[in-house]
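First, the structure itself, so that you have it in front of you.
Omission of a single protein chain aside, the complex is shown with its protein chains in their original locations.
As written, the chain order gives the labels A and B, with residue 1 at the start of each chain.
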Amino acid sequence: MAATELLPLWVLVPLLAAALAACLPARRAGQLALAVQLAALASWPLLAAAFADRGPLTVSLAGLAPPLAIRLYLDGIGLLLLGLVATVTTAASLHALATPGRAALRPAFWPAWLVLLAGLHTVVLSFDLFNMYVGLELLTLAAVALVASAGTVAALAAAMRYLLLAMLGSLAWLAGVAMIHAGTGSLDLELAGAALAPGGWVSVALALMLAGLLLKAAVFPLHGWLPLAHGAAPGAVSAVLSALVVKAALLLVWRVQLWLGPAGGADAAGPLLAALGGAAILWGSLSAYRQDRLKQVVAFSTVAQLGYLLLVLAMPSAVAWQGTTLHLLAHGLAKAAMFLAAANLVRRAGDPRLAALAGSDAAAPVSVFAFALAGVSLVGLPPSGGFLAKWLLLQGAWQAGAWWLVALLLAGSLLAAAYLFRTLAALLAHRDGAGQARAGLPVPRIAELAALALALGAIVLGFAAAPILDLAALPAGPGGAP
Amino acid sequence: MMLLAFDLLLAAGLLGLAVLVVAGPTLFVSLVAYTVFGLLMAVAWARLGAPDLALAEAAIGAGLTGAMLMLSYRRLLAIRPERTGQRLVRRSRLALPIALACTVLSAGLFMALAGLPEPQRSAGGDALAATAQSEVGNPVTAVLLLFRGYDTLLELLVLLVAWLGVAMVQAQARPSAPRPPAPVPLLDALLAAVVPGTVLVGGYLLHAGGQAPGGAFQAGAVLAAAGVLMALAGRLQPRARATPVQAGLLVLGLLVFTAAGLWPLAAGQPLLALDGLATVYAVEAAMTVSIALGLCLLFLGAAGLGSK
Partner (left out) sequence: MAAQDLVWLGVAAGLVGLGVYGVLVAGHLLRKLLALNLLGTAVFLLMVVLGRRGAATPDPVSQAMVLTGIVVAVSATAFGLALMLALYRRSGEAALDDEAGAPDGDGRD
């Protein structure tokens, strides 16, 4: 009974903690957030054990049956995402707690952080289309509030843009959901999918839903808001936004494609979405190469790396899903590590521009090392989680005979190598001239170790991937085939 | 036939006002058009046989949102009075292609909507049947609390996080404190009559929601309106930071709802299966307090009044 009945607690506990944190002073609220995340980290193995016993779980709430009831659902990808969320949020909140700064001392910061956590868990576990809408709204509003916590004009403008586009995306999703509900009589993913008969209206509804999600996931060409928001947010917030929040929207893209897609032209939509992913890889990487601020490089890299997560829709095979899942995890860890390390480096140098960060290796060696390690995984060099993920994706593309995908994967890795080597070269450049003393601040040891731990995690994924690959090979949709 | 003609008239009015909202010559015209739009929408909800929504839309959509937008606009002008005469409208070069694309979107959406099949069995039908079995007489309340209470709980969290966002940006704005308006005897007399009335109406809506149209949302919105009136008249002084009592009341709905939702677990019942009419009323009452305070604080923040 334990794991099944208690699944909703993954949402209810952070929700309660957010309510309590709103009544506490900032410091205490931060400790509460850390405690909740550590509890999630500690209970994750129990959930994984229950999952290994029983396979995918569904839980009907309030003792009712669908379509009346809301159901929660846990599959292999969801389980892994919960683990990623627990890991990244713990490291990022350690970073935020250790680094003195205005953002994390604002009374609204930690309650919003906990709402973000509750929203992530809601979306990952949701099996109900309207519940997903509420979860997405929670995520968005919390994310916008956290971006605004940086307090700069750039952050306020980025938060404003993020809010407007995310609201537009939510309403597009809701319009599509309303149509599905009216046409099938159900909001439950499984029941709605089973009741859908192919028809023009289904395609319109799914197109609306997917358009809303792509906007929220910042998929090319709807990515414009992401580098601004992720670049302007405080370091720990950027890490969570890039590693987790956009992934939640992408998870829903997969869910919609797998459960509802078959009646709405998923065969046609798959390659189209994959093509957008390909364009994102190329455009995002080229843009990352042209940035002159460290955090902007990392943010544009997110635009590119998200593209990989859509390629699978053009080559749905078990090996491609394994690669995609592993990429999701490896990128989550590596990107969060990179943002934390970048925040450390910028704090140390007192200047966000790449040119001003020369000589960082002497000033903050641990952070530079973490940044480089994360880069290894991001480019896909062995031995790392990123390497294994791209290798599996290549295999999938090869088996499917999709040569354009093979070429794209190779080009993507080369471009990633180009923008990351350029960045590292700037960080390691010899620092010339005296009188360059900056208003830099010391970086706490914990903040550096948080970045390093995540980067090491991305590397270790390459060695310890076997159980993850087993989970990822499980069917992710109805009818068996992933 | 008469009714169809009335609907057509209403529809034309709504669409015309919407055009003014998005393309009105000045921002002020757009704001006025939006407020009138909200009022007509309340009539439309009543026409569509949705009295619960008519109440909510009249209180929140037309009332609170409209007033919030208007005050926010006034605040914009007050922040930089030198810009008052400036035209705030900017034309985009892409306006024409976007207009065409949106026309296509509307047409395609209409075709799809008109072609929607009607399902044999629906969640709504199940909800009506299940409501008949329960002690709650109003099916909308039953859905909100008994069947889809999880969504409602999360929605209270949405309200909280929106307030957190407002508090986050307010703390940064450091504006000059808006001076409380001087007392106006007539206004005070009006308040003395209106505020107790709204409290009564709010209480009635909360009580009625179990069996008839109404419920925590409508009651909370009406109470929030009373709070807003008092704040506008200078009777309530908004603060930059919520007091502990305010924060506690703001999360009261979340706490009570979660407690009521977790309680069944101790008795071996499923989570969130609210037990009995008394629990439903307790949760609704707590929600009403939180919704009223939440909407009120959101309003003050959005209107630029909550900062000191």
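One rule holds for everything that comes next: contacts are C-beta pairs under 8 Å (C-beta built on N, C-alpha and C of every residue); 3 or more make two chains touch, one makes a residue touch a chain.
Nothing here was measured: the structure is a model prediction, and the numbers come from that model.
Which of A:Leu228, A:Ala243, A:Ala269 or A:Ala358 touches the hidden chain is settled by the complete complex: it is A:Leu228. Contact with the omitted chain, checked across A:Ala42, A:Val153, A:Ala355 or A:Ala464, is made by A:Val153.
Summarising the interface, subunit A meets the missing chain with residues 99, 101-104, 130, 134, 137, 141, 144-145, 148-161, 163-164, 167-168, 171, 174-175, 178-179, 181-182, 187, 224, 227-228, 231-235, 238, 293-296, 343, 346-347, 352. Where subunit B meets the omitted chain, the residues involved are 3-4, 7-8, 11, 14-15, 18-19, 21-23, 27, 30-31, 34, 37, 41, 44-45, 48-50, 52-53, 56-57, 60-61, 64-65, 68-69, 72-73, 75-76, 79-80, 88-92, 94-95, 98-99, 102-103, 105-107, 109-110, 113-114, 116, 118, 122-125, 127-128, 131, 139-140, 142-144, 147-148, 151-152, 155, 158-159, 161-163, 165-166, 169-170, 172-173, 175, 217, 291, 294-295, 298-299, 301-304.
Here, only the chains that are shown with their structure count from here on.
Residue ranges of subunit B in contact with subunit A, taken from their complex: 108-109, 111-113, 115-117, 119-127, 130, 146-151, 153-155, 157-158, 160-162, 164-165, 167-169, 171-172, 241, 244, 247-248, 250-251, 254-255, 258, 261-262, 265, 269-274. Residues 5, 8, 11-12, 15-16, 18-20, 22-23, 60-64, 67-70, 106-109, 111-112, 115, 118, 122, 130-131, 134-135, 137-138, 141-142, 144-145, 148-149, 151, 156, 159, 175, 179, 181-187, 195, 197, 199-201, 204-205 of subunit A touch subunit B in their complex.
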